[in-house]
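For reference, the structure is listed below as structure tokens.
Yeah, one chain of the complex is gone here, protein chain that is, but the others are all in their spots.
Letters are used for the chains, namely A, B and C, taken in the order the chains are written, and counting of residues starts over at 1 for each.
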Amino acid sequence: MDMNPSDMAADTARSLYLDEKLAQVREKDFLKYRSPDLPTWCPGCGYFGIMDAFYKACRELDLAHENICAVSGIGCSGRTPVFINSYGFHTLHGRSIPVATGLKLAREDLTVFAMAGDGDALGIGGGHLPHVARKNIDITFILFDNAIYGLTKGQSSSTTPFETKTNSHPVGNPDTPLNPIRLALAYGSSFVARGYAGDPEGMKEIIKAGILHKGFSFIQILTPCVTFDKANRTWKALKENVCSLNLHLPAPDNMESAMRAAENEPYGVGIFFQDKERPSYQDILRQMQRAK
Amino acid sequence: MDMNPSDMAADTARSLYLDEKLAQVREKDFLKYRSPDLPTWCPGCGYFGIMDAFYKACRELDLAHENICAVSGIGCSGRTPVFINSYGFHTLHGRSIPVATGLKLAREDLTVFAMAGDGDALGIGGGHLPHVARKNIDITFILFDNAIYGLTKGQSSSTTPFETKTNSHPVGNPDTPLNPIRLALAYGSSFVARGYAGDPEGMKEIIKAGILHKGFSFIQILTPCVTFDKANRTWKALKENVCSLNLHLPAPDNMESAMRAAENEPYGVGIFFQDKERPSYQDILRQMQRAK
Amino acid sequence: MKTSDKDINIVIEICGSAGEGTISAGEILSRFMSAQGFEIMSFDAYPAEIRGFGKCVAHTRVSANPIYSPGKLADVLIALNDNHAISQLSALKKGGILIYDSQPPKPHEEDESVVAQADAETISYGVPLTMLAQKAAGNARGRNMVALGALTALFHLDRDAFTNSIKDRYGKKKQIVIDSNVNSFLEGFDWTKENIDKADAISFQGVTPPQTKAEQTEEKLIINGNQLVAKAALDADLKFYAGYPITPATKIMEILSKELPKHGGTLLQTEDEISAIGAVIGAGYGGIRAMTGTSGPGFALMTEFTGLSVMAEVPAVIIDSQRGGPSTGIPTKTEQSDFNAAVFGGTGDCPRVVLAPTDTTSCYDATVLALYLAEKYQTLVVILLDFFLSNSIRNIDVPQKPAPEMLNANIAPDAADLAGYQRYKITDSGISPRTIPGTPGGMFFATGLEHDAYGRPNYTDKGHLAMTAKRFRKHANVLNEAPAPVISGSQKTVDIGVISWGSSAGAAHEAVMTAAEKGISGAGFSSMMLSPFPEKQVKAFAGRCKKILIPELNYRGQFADFVTRIINRPVERLNFITGRPMASEDIVEKMKEM
Partner (left out) sequence: MKTSDKDINIVIEICGSAGEGTISAGEILSRFMSAQGFEIMSFDAYPAEIRGFGKCVAHTRVSANPIYSPGKLADVLIALNDNHAISQLSALKKGGILIYDSQPPKPHEEDESVVAQADAETISYGVPLTMLAQKAAGNARGRNMVALGALTALFHLDRDAFTNSIKDRYGKKKQIVIDSNVNSFLEGFDWTKENIDKADAISFQGVTPPQTKAEQTEEKLIINGNQLVAKAALDADLKFYAGYPITPATKIMEILSKELPKHGGTLLQTEDEISAIGAVIGAGYGGIRAMTGTSGPGFALMTEFTGLSVMAEVPAVIIDSQRGGPSTGIPTKTEQSDFNAAVFGGTGDCPRVVLAPTDTTSCYDATVLALYLAEKYQTLVVILLDFFLSNSIRNIDVPQKPAPEMLNANIAPDAADLAGYQRYKITDSGISPRTIPGTPGGMFFATGLEHDAYGRPNYTDKGHLAMTAKRFRKHANVLNEAPAPVISGSQKTVDIGVISWGSSAGAAHEAVMTAAEKGISGAGFSSMMLSPFPEKQVKAFAGRCKKILIPELNYRGQFADFVTRIINRPVERLNFITGRPMASEDIVEKMKEM
């Protein structure tokens, strides 16, 4: 929120970058899912790639714009609804999940996304994840995991590696990071996947699978913050540390092997776990009302 | 908080019960860890057993009263500090962990306990657990898990089994319960154990081990709410569904096998996991300051 | 309502230990009186611990005329437990009636005996409660019923009708339970008829209740505030309730967990109150009516989200049923100390609508109004109940269902609006036509950031001013839909004006009437809408009052401070934080002193 512009690259660079990106995609019809507002992200930020994958997933599933609703928290990631040509709700820091839950329960006809940064989802909003997962609310949750607080300029987040120096931990982060995939599995999510901002095709497939999954879909995307993380989750480091799980489809439903895969590095990318049989929350409610 | 007394058993029963319990233990010297205030719990509540184990653990470690501080949330379980002859802090619903964390960081010399009900710890306070665990704050956390909201009279909690009928879910609980041991492991707790209110000796050993462990100790106690749960986690059901892990000492440090054990029923009782090498938060901070 | 030939207006208290059937005896008594056609108001006081030796009091006011407050002192005290009843003697009127156990299980010393401690003027009737219960059912449990039998005999109540009330109460229980209770009641009745010489003047003989029983069964509800809020919400098309248990609001969720699904709605028990209000706002954004309920601690947790509702202009209704504060406070006592938090609690310039029902019936109206206003004005509405309103029981006329225009209040954009749709269009009323998701061409996104007419983040000085002004304009317009303030007493210049709010208002208006009988010229003012507040009306009212008195259940007068600011003059305050509801008697006392 309060980037000191003296640190910034010149506007021209950014404007050129955006022009170029826009030109590249202008022809492509998934662009209709993009709103006319220009992203305010830094040039090179991984979020551009995530959004492209998102637009493409919507396009390939041919979702009606007015039936999409993207709910986000606060952070650089929180801005995403601004850049989608659909309904959207930019809520409070950490609260995309409760709002998305209420929205989905109110309007089962909508395709509801919840989007959050790592600070948003695992820090301040970390108390909501276990419950949306165990309830199996039918929303698609996308974690923009850059292992840093971007918008507030570079403090440690719940996924910042141990000992990393950040603006809040100048001599090193004393906290052991959380493993979001492990958490999602432990909470009993019925769909757990990981993508990587440098792999648009993989992300698109995962997001599509998440949308099609009836129940809570947890999608972690590994992505760099090019401005406030020069050492850890950089494009370079990511490229070197990501491998494909080749799990896109069919997805495994074995929790133990998923847990094991979650522990590994290089980071596996793909679908770790999917339980297609488990009814969504609203299906359960209906079943219980009928059975009573 | 708002028990309708018309449902209550007569006072006399309760008073007799307490008199008897008091007489039983009056001779025993661990009783000096008990405060003069009579517990306000229902006769037969599992919490009496937990507290006895707690007193005994303190006695056997010969802790100085004034160096003990028990921090609790709100719930029937939240009342525990009232019944301990030590310092104590009955905080807010769900907030024993943040307060205990601040207290321990302020006063490393104290033995700090955090105590919470299942609603307290996994519902409203569920966002704090991942962080106290990954930070490895040196406190002993005791989860009074009766799988129900006791004090507010019988609503579903985060550990109430699927389909159980409760006051908030009259046709059945639609939520899949959380598995607290699995969560504690997934969060990277350095000590994870489970006790059972009907096994005072086991609980005592576990609590002692937790106190001695330098770092975050997570202890789940299975315990019945005899007033608001007549069907699920009853004394009878517990007795039938609990087995000993025989893991009291030495404790295993294999996360994968611990995870596997956490999935099993009958419920294993004992220490699931302990990492004795991992430095506590305050040790880490000191190391980092020195190294900088 | 017919008024009776002979007036009845008494308070009966039953006092015992937790577990002695105190509360159920009170409940049966209230239901019986209501069935007889009387007005009733009753509430229970009981210990906060799940288990405890604590004292219970079932308080019931019975009257042939409208009731505005529960009555401070009792005409009759039934002592099921001498120990506790002694401490309740101070709430018995001078010359009141005491019914006690003349042969308690173990004989009482003088200082443990309620009859010995009662003052000389008390009319005491000893009935062997325990002994008669033993005789009727083989155990002491029916003592409460014996006492009700004695009461029936003493006051010439209808024995058979009372028997039926007992049968109704235990209708679903085993036959032996019904029989034990009925037999105990009859033992008490018979013994009293034979053995007691009546020394008091209370009698229901010759009293024509204002309503015959036939009329009453069709028209009366015996209900408390929580139940009525739930009923109103269902009638007002609530489709979503998210909640987290907390005294005294839990029951609203528990009732709706049964009822909402039958009405096509959804009940969500969340992991905490933050999530509850978040889900309500999500559902509100989705276009359906949604609500949550809580008490002080939970309301405090919702503070951040209240700002989002206001800023993003998404409807949300929160019920805060107040209890003793601050912090966890006193969960089972009534208080009116969340006024400031409700009216001023958000960060930033954050206008919020606050309604406080003044009695049981107005719980219905406030709920219907809240859901309507939240939807129409796209904003946050807080309903301030309290422990007393939530739990006290009245027999009331079945409320009128809301008019159709109250049920569908969203102002949707028309085709012209949808061309270049501005979700947050600056309008005179402050209300901008609102699409709900699924509407083609109406897409927008909502944000808690300041934004332009399209909803896009915008931090310009002009933009922020225009949007802030719009939000306040909208808020001010809500006042046009406020129920008219209730004004009681004289219409002329008076010595004392009593301005009140919430559950204290009934006692305040009653006090004005009582004081008038005693020659004090007074008038009363209360408004269900607290924010925005009918400032013009209260100024006009204050203008004809020489002195102003503001009674309320908090320590220093949170509402009094608020009103002082509006009327720009000092006021007298009457504050109690006893945990008991406001008593008109205390207000009258204060008026006399002024």
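Everything that follows uses one rule, which is that a contact is a pair of C-beta atoms (placed from the backbone, for glycine too) under 8 Å apart; a residue touches a chain by one contact, two chains touch by 3 or more.
On a predicted model such as this, the values are computed, not experimentally measured, just so you know.
Checked against the full complex, the one of C:N81, C:Q378 or C:T447 touching the unshown chain is C:T447. Across C:N9, C:T468, C:S490 or C:Q537, the residue that sits in touch with the chain not pictured is C:T468. Which of B:T91, B:T176, B:S217 or B:S280 touches the hidden chain is settled by the complete complex: it is B:T91.
Taking the complete complex into account, residues 1-6, 8-11, 14-15, 40-43, 74, 76, 92-94, 123-124, 126, 149-153, 155-156, 158, 167-171, 175, 227 of subunit A touch the chain not shown. In the full complex, subunit B touches the omitted chain through residues 37, 64-67, 69-71, 74, 81-82, 84-92, 95, 97-107, 109-110, 127-128, 130-131, 282, 285, 289. Mapped onto subunit C, contacts with the missing chain fall at residues 48, 296-297, 299-301, 303-304, 306-308, 310-312, 320, 322, 324-333, 335, 337-338, 340-341, 343-350, 447-450, 457, 459, 461, 464-465, 468-469, 472, 554-556, 558, 561-562, 564-565, 568-570, 577-580.
Throughout what follows, only the chains that are shown with their structure count from here on.
For the pair subunit B and subunit C, the distance between C-alpha centroids works out to 37 Å. Between subunit A and subunit C, the centres computed from C-alpha atoms are 46 Å apart.
Of all residues in subunit B, those touching 2 or more other chains are 123-124, 126, 158, 171, 175, listed in ascending order. Looking at subunit C, one finds that residues 261, 271-272 touch two or more other chains.
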